[in-house]
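With one protein chain removed, the remaining protein chains of the complex are shown where they sit.
Note that the chains take the letters A and B in the order they are written out, and that residue 1 is the start of every chain.
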Amino acid sequence: MKKVFALLLTLTLCVGLLSACGGTKTETPASSGSSGSSSAAGSVYYLNFKPEQDEAWQNLAKAYTEETGVPVTVVTAASGTYEQTLMSEIAKSTPPTLFQVNGPVGLANWKDYCLDLTGTDVLGQLTSDGFALKDGDATLGIAYVIESYGIIANKTLLAKAGYSVDDIKSFADLKKVAEDITARKDELGFAAFSSAGMDGSSDWRFKTHLANLPIYFEYQADGIGTTDAIKGTYLDNYKAIFDLYINNSTCDPAALAGKTGDDSRNEFLAGEAVFFQNGSWEYGNLVGEGKPFTDDDLQMIPIYVGAGDEAKQGLCTGTENYWCVNNSAKEEDIQATLDFMNWCVTSETGTKAMANDMGFVIPFKAAQESPNLFVKQDAAYTAEGKMPVSWNFPTMPSENWKNEVGNALTAYAAGTGSWDAVVTAFVDGWASEYAALNG
Amino acid sequence: MEKKRTLRDNILSGILGILCIAWVYPIFMILFNSLKKETSISTGSAFQLPNSESFAGLANYVNALTSKGFLSALWYSLVITISSVVLILICCSMCAWFITRVNSKVSKALYYLFVFSMVVPFQMLMFTLSATADRLHLSSPYTICIIYLGFGAGLAVFMFCGFMKSIPITIEEAAMIDGCNPIQTFFLVVLPILKPTLISVGILETMWLWNDYLLPYLVLDRTKGYMTIPILIQYFRGSFGKVEMGPMMASIMMNIIPIIIVYLLCQKHIIKGVAAGAVKG
Partner (left out) sequence: MEKAIKRYWPVFVLPTLAAFIIGFVWPFIQGLYLSFCKFITIDKASFNGLKNYIFALTEADFLHAFWFTALFTVVSTVCINVAALAIALALTREIKGTNLFRSVYFMPNLIGGIVLGYIWNILLNCALTLMGKPLLSLHAPYGFIGLVILMCWQQIGYMMIIYIAGLQSIPNDYLEAARIDGATESQILWKVKLPNLMPSITICLFLSLTNGFKLFDQNLALTNGDPAHKTEMLALNIYQTFYGRSGPQWKGYGQAKAVLFCILVVAIGLIQLKATRSKEVQQ
């Protein structure tokens, strides 16, 4: 009797446990049921990089599902954790079908997972072949957003100081204006440049974006697009512009290391500084409801470093956001993903959402005009015949290289390190990182 | 002599009081910063109280509650914590009773295995565990408790065993002779005696589960939007280094407040539980 009872109890317990598992099991088909019913059409799982655009992507995904019935899941990785998230997601039973890499260096790590996009509709929509990311003959990634950065100038403050943006046509002009403002800092009540933000919140503005300029001019001079040994021909120009930034900012150079990117932005917003080096993505943080600026107040000007033909220099325009399709996804999911991408960049809803809600300029034929002021200014510069400075930092050897340069820059700004250390990190670090990468 | 004593004690009280203020200050600081306007929050002004210009009322809280799905994260956090703690308490106490009362090589081996699992760091398992959870579809907040039962069993079994050894076996034997089967004996006789231990283990596990970050971060299925509060807080950082400080501090406060309320309500149990747990652990 006892034995029977024990057996019964065991059974109920097992059933209980199983039903706990069963709970998931019924849930899984239910959730994949929606995809199951349209399994011929597959489903899309997009791992999004930009937290700011999460909501817009979610809405766009919903709109697509309503229109076509194909389920689209958008997951956004928290800032600074994209690689980690992608790494852990790609190992799961339902990996992302659509993810992104930042350029050639990022692609090198993920190319085994990237589908060759040659011959796909979405590739045909690109306005220029230059926006495709290639590995040999295969096209593994396509850029989906073009961004610009430069020096954002507060025109109102500049006028107060007695200048206009038209007075700044070269590095010499910029230096003159900035140093004049610094000389009259107390009288004017504002400084030339907002403070730096050398920690992780905005160090990329200097170790990556600003460092792009000497690299760009060196590539231009040597007629190359990438290198495993940088010479550092234009590092003096890099030093000149960085010196200009730190010696004419809102605070003492030594105190720069105590400021974050948010501080820097807030200073600019509060009218404490005329210039703020940043990009088109900052538009939403500067202009709009509750923000102090209107389109008339701001102008993005090129970062002049005193190299190349400055009369023809435009903004730094490029991308480090490339879409890649996961080649290990199911056949039907791959097809669904390609259809989704194509829809995003060709349909009325898709292009509108990307232009208005996300504020993107997309390098596709059906692109709509973005309301983003800086993007418009970039187009205006190009129309005037200026040459945009391309983004070469995707060819930087590694994150480690950027960090070393950043550390050296911080030490230099604080006065605890020399410029030589920056040069060493830049030139020698480049070579050793490339060697480590390929060795 | 007596007078000198009290003077010294008063000085001591004073010192400890000042220390107390230092202890509460960080939380207080987050509280008043969370009431400031976004643009008024800067690195250097975190110690300044909000003034009429920078005061933003509860705007940050509204923002935090509405923009990133705070409520659903709170719900998932609650579900995960409660279901896992209940499951761990019931299953592990049963298992521990079996291990202490059955004297065989298998039960001894089991015991040592559990103790071993207690010290193994999570990094050792993080990848394989999340892969296993994914494969067995245990990656929802409603089923992750099975993972937690497995991973958290070590500590619970160890603590239960420690206490159960001190329970006299005669009571149980008497119950059995009276015709109870082992299950009745366990639930009617052993479990009531075990109540203080259940509370201590429950508290320790709750403290761990409510604050756990990496396990749910790796295991939970992102595609369905499952998030716990510690994971959510990370989402206030933007891709270009912009941190939404206001809403972030508001959600930090909303994470802390329930903990403090629970703490104030059952402080005695918590402190006792921790002391007991530590002595055994």
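By our rule, a residue touches a chain if its C-beta (ideal position, glycine included) is under 8 Å from a C-beta of that chain, and two chains touch if they have at least 3 such contacts.
Remember, predicted model here, so these are calculated numbers, not experimental data.
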Among B:54, B:67 or B:132, residue touching the chain not depicted: B:132
Touch criterion as defined above, residue of B:172, B:205, B:221 or B:244 at the omitted chain: B:172
Chain B residues touching the omitted chain (full complex): 9-10, 12-13, 16-17, 19-20, 23-24, 26-27, 29-30, 33, 43-47, 91-92, 94-95, 97-99, 101-104, 110, 113-114, 116-129, 131-132, 136, 138, 146-154, 157, 169, 172-173, 176, 181-183, 186, 207, 210-214, 230, 233-234, 245, 248-249, 252, 255-256, 259-260, 263, 267, 270-271, 274-275, 278-279, 281
Footprint left on chain A by the chain that the document does not show: 2-3, 6, 9-10, 13-14, 17, 80, 83-88, 90-91, 106, 109-110, 112, 198-200, 252, 254-255, 257-260, 400, 403-404, 406-407, 410, 414
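Throughout what follows, only the chains that are shown with their structure count from here on.
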Chain centre separation in whole Å, for chain B relative to chain A (CA means): 37
For the chain A and chain B complex, residues of the former touching the latter: 2, 5-6, 9, 20-21, 23-25, 27-28, 31, 45, 49-52, 73, 75-76, 78-81, 85, 88-89, 91-94, 197, 200-202, 204, 258-263, 265-266, 269-270, 278-279, 281-282, 285
In the complex with chain A, residue positions of chain B that touch it: 39, 41-44, 127, 130-131, 134-138, 140, 142-143, 146, 181, 183, 218, 222-225, 231, 234-235, 237-243, 245
